[in-house]
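For this view, one protein chain was removed and the others were kept in their places.
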Amino acid sequence: MIRLLLQGDCWLILPVILPLLGALLSFLLKKQPRLPGVLGALVTFFASAALAWKLVSHGGGRYYLGGWQPPLGISLRADGPAVLMVLMTAVTGLAVSVYAGGYFQSRINKRGEEQRHLAQERSFWPLWLLLWAALNGMFLSADIFNMYVTLELVALSSVGLTALSGKPASQVAAMRYLLVSLLGSLSFLLGVAFLYKVHGSLDLLAIGAALSLAPAVVMAMVLISVGLMLKTALFPFHFWLPPAHANALAPVSAILSGLVINGAWYLFFRFWQGVLPLVGEGAATLLAVLGGVAIVWGAYQAFCQQRLKMLVAYSTVAQIGYLFIIFPLMEMGPEQGAAAVFYFVISHSCAKAAMFLAAGTLFLQVGHDRISDLDGVRQVLPKTTFAFALGGLSLMGLPPTGGFIAKYMYLSQAVSQERWWLVAVIVAGSCLAAVYICRAVAHILSPRLVAVAGPVVVAASMEWSALALALVAMLLGFVGPLVLHLIEVAG
Amino acid sequence: MIWHDWLLVMILLSSLGPGLIIFSLAESSRASRTTLNIFGAVTKMVLVLVMILGIYRGHSFAVHFTILPGLELVLRADPLSALFVTLSSILWLFTTLYAIAYLEDSPNRSHFFGYFSLCVTVTIGIALAGNLLTFLFFFEMLTLSTYPLVVHRGTAEAMAAGKVYLVYTLAGGILLFIGVVWLHAMAGPVDFSRPGLLTPLVAGHGTTLKIIFYLLLAGVGVKAALFPLHGWLPRAMVAPAPVSALLHAVAVVKAGAFGIIRIVLDVYGLDTARTLGLLLPLMLLSSITIMYGSVRALSQDNLKRRLAFSTVSQVSYIALGISIGSPLAIMGGMVHLVHQGLMKITLFFCAGNIAETLGIHDISRMNGVGRRLPVTMAAFTLAAMGMIGLPPMAGFVSKWYLGLGALAQGQGWIVWVLVLSSLLNGAYFLPILYGAWFKEQEGEWPADSGTVGSLESHWMLIVPPVITAVVSLLVGLLANSSLSPLAWVRFIVRTGYGL
Amino acid sequence: MRACESTGHRCGRRLGSLLSLVMLAMLFAALAWGCLTGGAPSSGLGQSVDAALHDSGVESRVTAVLLNYRAYDTLLECFVLFLGVVVVWSLRPYRPQHPDPPIGSILASLVRFLIPLMVLVGGYLLWAGSNQAGGAFQAGAILGGAGVLLLLASSPLLHVLPKVLLPGAICLGPLFFLVVAVGAMVLGGVFLGYRRETAAIVIVVLEAVAAGAIGLSLAALFRGSRPEETSSAQARTDALTQEEGQE
Partner (left out) sequence: MIFSPGHVYGLTGLLLFIVGLAGLILCAQLLRKILAVNIMASGVFLFLVTIAHGNGVLIDPVPHAMVLTGIVVSVSSTAVALALAGRVQDMAHCRDLLKKKARGEG
């Protein structure tokens, strides 16, 4: 067994198996779901870290499940971007798991409705671990039909998590989310069918190598792109996101905004990476325009919100735009473009999750999240407010955070390629982000003593996990070479 | 990396460490907070002293840290950064002492001193920045660490001022960011130790370089309160007095002025800047700012607002000196970085004392203050005289060199600007002095907090302004000695820029 | 005035529908274009499936694909079903507004007659799957149907499986699949890589367990909520009131 671990390639499959196992166990141990849940998260984290270490030390590779080579069998692929996403999920996921433990305990302690909160926690752990496994599977998969299956797993578990809070608004939001997700999945599946019809293979690499602009392939790309854009909530398709993300439980919001969105986008990126040289300027520009509108519109909406969690949710809509404006830049510098966008993804993931966790803590402590009534909450929850502010800094792209590095890379690409309208979009996005984040932060960090009295009811682990995540977002401002080294490992 | 490279990091950590610990301290643990503050400030001064000695002996200190391939954060101590570091660390010590007494019994002190230390750390980072990226890095952080100090009082007015401050500085920060990225895209990373990097680009990309220069200038100009971008400064006066002192003398405005020096001398280089015709606009802009600030100061009745407009005017002497571009003028500008800091911090300390002890904020109520607060007003008078530029005070030295430099460069009109501005300085400072010393007290003081023993106020409120006032007198009197700022500036101009 | 507005509104909606229909028609045209043009479709994987069939342990090509070549998909698919049950069970307590009609004697006797037959058919399909059409999913679907019938009839047969064991039973399928996959990895070095000589038996056992799990999961999905949780309408209303207050 140990020999197997040391020599084999099973590292690749462990980040998928372990959370699956954890999910089953936490489902079975319904009296104590937290124990297997947190344990599963911890083990998965270490497995992911080990995978990253293995990748850096031994290079990337493929893993043929069941020993069947493609096109017959399914293969997993480990290269820089895939493993980086797995690692990002591990870091954010571990913090969210630690947070969730404290969150449910605090809720169970706080109110009279123990049964309801117990039931919520009982469902949370299996759903979350299944989601984690599905995300890892999605990142590592090299088979387009397998991607569809993982997409569905992700969609169903996200919907389940969204509906978990039981609030009427969350039920409606979950219903809408589910329908949009199913539409996206089916569109994706039809695209997969088209691709299979033309290429007779489901292996993404084989397809990518033989790609042409035949009508069927064009239709396949359109279907797949639209399906994934729906799931990523790119601008015209963003309508479902804010209510779903804002009305969920705090750890769930963090998971949805920090991880799930990135999952669908990652597949989009993988598909487009191959076709980009073929499609020419127009399609990439179209994506970038949608991204630009998303940045501006999302930021404007975020500014208009009265509730903290809605603000953060709309900020996700805006930040998604950045994931798409990279495509025109990638035509001239694919490697630099990929590096920039992945840097953005990981720092956004940490920062956004930290902000949602912090917002959830504030909500639990104060009992509401109306921004204008949050003055003085710093006195009660200093670490949480600091985490929120730090996450906000990263979104604004100010040093010393990962967001700054990402913005720097974006801007330097745009400037050196002389795409001035993109420069304008990036700058406008940063300014708008600064406006809406400062609006929220000015309230929660305000020195005014309109104190939200009352004893601290939230668990320490909630404060610390959000802070740790925000500090990771900050740390990303200093470990650029390391991350880029990881991204550049070939498959 | 050998030990003395770590020195620069230690200098940063000497205030960052205490700052972070102070954040986590309880509000009531006053003794440990004070100890930490003073310990940090003194340690920093000692470390800076070691560094200066090293530089004087010809050591070079540099720390490199790669944050992206081909992109480094560099801390480097050259003579110019030593000047700013010394100024900041000395003034920080006094400001800390002053703030401890000033904020006694007010709420949120842990928060305040935490950000206070952070702010100084970042300022030192700006001073030690060895390339443009590092400068940008710390420059943006300065905005964030000073904002909580500006809004510290938490009143509606303070929050509004904080909003204005953020809008100005963040917008400036973004302009600076674009400029830096653009310059990097054209010329690669811009290291301060390699002047003339841009010279080969002048022929082909002259216009672009000009645009970038104005972007950078606008970016740092916001913090330096250059004329159309100065709007935040008078409003930020709602902050507590130590914060104003810090903003005006140690950190923000100074960082902006320092940035102008760096951009002109180290990024573009004098020759390139002159070839591109960038110096004349800067000269005009700073002359306008000098006059504008002085004129506006005349009509202010609030003491701190008058001082703020005075800062707008005085800081532009630095930019003026650089833009004139002759060695003497550059010396005058650079030395004013120190002189203005010393004098202005004294003035703000005194204004704070007057407000804290007597509850007076307006100049019209200051009649007869000299008799109630003789020591404070003496310090105030010294500093104000210096500001006006009476010989042999510090301000005179700066203006003298500026004038000589302008004449050497054939820009005689600058002398008129200097004379006129000195007259205006006199016009807004002398009435204060006259009223305070020679007029009778009118009615009760608004809120007299009483004397402390035989002293007019708490000793920690009196000692810092007295020391800074005396120092500002001495640097003028002993300007020719080998230990004066002027001598150091001469050293900078000779060794650093070979002028 | 109001009528006017509402007609305008209706007109707007009709226009919107018309517009979407036109766009959908265009989309169909585009899809048809993609489907019809572009030359001969590729021959697919039929040949490679046949070539490797000998090593797969089964004779049915579809079963070989499902449980050997692409067994990873099937494993995840078991988890999709499991996930479905978890999600449905996680939803808030609920009772339909229209209670089920009373059970007639016809349904009861039909159940008595059909259940053994369905189990038999399911078993046959499972067995047949190794060399012709059929297999775990078909068998599971039949078993699921049987479960639905039992539920409809509130049959006493339901109590054969105690409620406490229900989660365990639901987990059993995916858990077993996972254990087999990991076991293959530990013994042979490859995840899901059965040895050639044991493949046949492994696949049959897997299929049997999977069919059972699928049937059970389908029935659980049909039921719609966690069995032990039944709450009165009053409790639901109370919970809702409280949450409205929180919002």
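As written, the chains take the letters A, B and C, and residue 1 is the first residue of each chain.
Operating definition for what follows: a residue touches a chain if its C-beta (ideal position, glycine included) is under 8 Å from a C-beta of that chain, and two chains touch if they have at least 3 such contacts.
Being a predicted model, the structure only gives us computed values, none of them experimental.
S.K.: If you put the missing chain back into the full complex, which of the shown chains would it touch?
M.R.: A, C
S.K.: Tell me which residue among C:Q47, C:S109 or C:T198 touches the hidden chain in the full complex.
M.R.: Only one listed residue reaches the unshown chain, and that is C:Q47.
S.K.: Given that one chain is not shown, which residue among A:L183, A:A210 or A:V296 touches it?
M.R.: Going through A:L183, A:A210 or A:V296 one by one, A:L183 is the residue touching the chain not shown.
S.K.: If the hidden chain were put back, which of A:V159, A:A264 or A:A318 would touch it?
M.R.: Candidates A:V159, A:A264 or A:A318; residue touching the omitted chain: A:V159.
S.K.: Sort through C:L91, C:L175 or C:V204 and give me the one touching the missing partner chain.
M.R.: Answering carefully, the residue with contact to the hidden chain is C:L91.
S.K.: Tell me where the left-out chain touches subunit A, residue by residue.
M.R.: Against the missing chain, subunit A presents residues 145, 148-149, 152, 155-156, 159-160, 163, 168, 171-172, 174-175, 178-179, 182-183, 186, 189-190, 193, 196-197, 202.
S.K.: Need a quick check: the contact residues on subunit C for the chain that isn't drawn.
M.R.: Given the touch definition above, subunit C has residues 17, 20-21, 24-25, 27-28, 31-32, 35-37, 40-47, 49-50, 61-62, 64-66, 70, 73-74, 77, 80-81, 83-84, 87-88, 91-92, 94-97, 135, 137, 214, 217-218, 221-222, 224-225, 233, 236-237, 240-241, 244 touching the missing chain.
Just so it is clear, only the chains that are shown with their structure count from here on.
S.K.: Thinking of each chain as a vertex joined to the chains it touches, would you call that graph a line, ring, star, complete, or other?
M.R.: Drawn as a graph, the chains make an open path, so a line.
S.K.: Based on mean C-alpha positions, I'd like to know which chain lies farthest from subunit B.
M.R.: Of all chains, C has its centre farthest from that of subunit B.
S.K.: Averaged over CA atoms, how far is the centre of subunit A from the centre of subunit B? Could you give it in whole Å?
M.R.: Using C-alpha averages as centres, the distance is 43 Å.
S.K.: List, in ascending order, every residue of subunit A touching at least 2 other chains.
M.R.: none
S.K.: If I count partner chains per residue in subunit C, which residues reach a count of at least 2?
M.R.: none
S.K.: Over in the complex, which subunit B residues touch subunit A? Could you list them?
M.R.: Touch list, subunit B to subunit A: 23, 65-69, 71, 107-108, 111, 136-138, 140-141, 143-144, 148, 151-154, 159, 162-163, 166, 170-171, 173-174, 177-178, 181-182, 184-185.
S.K.: Name, in rising order, each residue of subunit A that touches subunit C in their complex.
M.R.: 1, 4, 8, 10, 13, 17, 20-21, 24, 27-28, 30, 63-68, 71-74, 116, 119-120, 123, 126-127, 130, 133-134, 137, 145-146, 149-150, 152-153, 156-157, 159-160, 163-164, 166-169, 171, 190, 194, 196-201, 214-220, 222, 367
S.K.: Over in the complex, which subunit C residues touch subunit A? Could you list them?
M.R.: 30-31, 33-35, 37-39, 41-45, 48-49, 52, 68-73, 76-77, 79-80, 82-84, 86-87, 89-92, 167-168, 171, 174-175, 178, 181-182, 184-186, 189-194, 229, 239-240, 243-244, 246-247
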